[in-house]
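With one protein chain held back, the other chains of the complex are shown just where they sit.
Up next is subunit A:
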């Protein structure tokens, strides 16, 4: 009967007029300069120490990590992590490439690597968490659902609007990070070679599949993964928003899940079945950079599938609950 387009238009207007998106942009505009400044300070310090010779600096870091390997006080997992790090740094050194050359593009890449599991999901939650529960808290859900429109269409329009804003958030994060950090580090660096394709076998890194890609290409691949994580987290927040009436509760539930994920990533390597939890699979960009996964047996494909299954279940639950539920208040 009625088409979906005007409904999506409605949802978009509501998100914009609620000024949530502006808040997100504002948060980015405040935080990114802070990170940029911190990065600038650390770059200055290493420049003083190593006389702007990045090879010296990298060599120093390799030696530092190597010496810590012989210490008994360091847990085995950390040792594995450091061994892998050492091998990668050596690879960069051998190929005469500075992995941390300070420029706007490198900063953006590092910033997004660190944002994927908590910061970006958090901003997505700012919109997703009250997209349905907000209507219930204010009572406007009654107005919305007494129209001659099927409930699944109402929900679908909200889902589509959310997907649009997730994409917008990811793109804005990239643009703001690049523009702001460029002021400090310069806007160059798109063609810098970045190595990817490290395969980790036990504590060894298999270099046979490593290839150098220009940083812009790396950024695109990374962006795709960030978007994928954003969409999956968005779907879960959407489901919680359908299930819980209060927006505050909805935000707390998702926050708890995300933070639990961050904690588990750091300590759950012994609990093998934890790898099926969505929140330990959020660091997709680590696979790209060749970092050690939090739990053995996790690969990029594994994480992509786990996230997809969670997201699909979330959508299924959202729609079946929303279309059937009695709106009592």
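Quick note on the criterion: a residue touches a chain if its C-beta (ideal position, glycine included) is under 8 Å from a C-beta of that chain, and two chains touch if they have at least 3 such contacts; residues count from 1.
By our rule, contacts and distances are computed from a predicted model.
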item: Listed names "VWA containing CoxE family protein", "ABC transporter ATP-binding protein", "Putative FAD-linked oxidoreductase" or "CheY chemotaxis protein or a CheY-like REC (Receiver) domain", matching UniProt entry of the absent chain; value: "ABC transporter ATP-binding protein"
item: Residue in contact with the excluded chain [from A:143, A:220 or A:267]; value: A:143
item: Absent-chain contact - pick from A:6, A:75 or A:224; value: A:6
item: On subunit A, residues whose C-beta touches the chain left out of the figure; value: 1-2, 6-7, 9-10, 13-14, 17-19, 138-140, 142-151, 324, 326-328
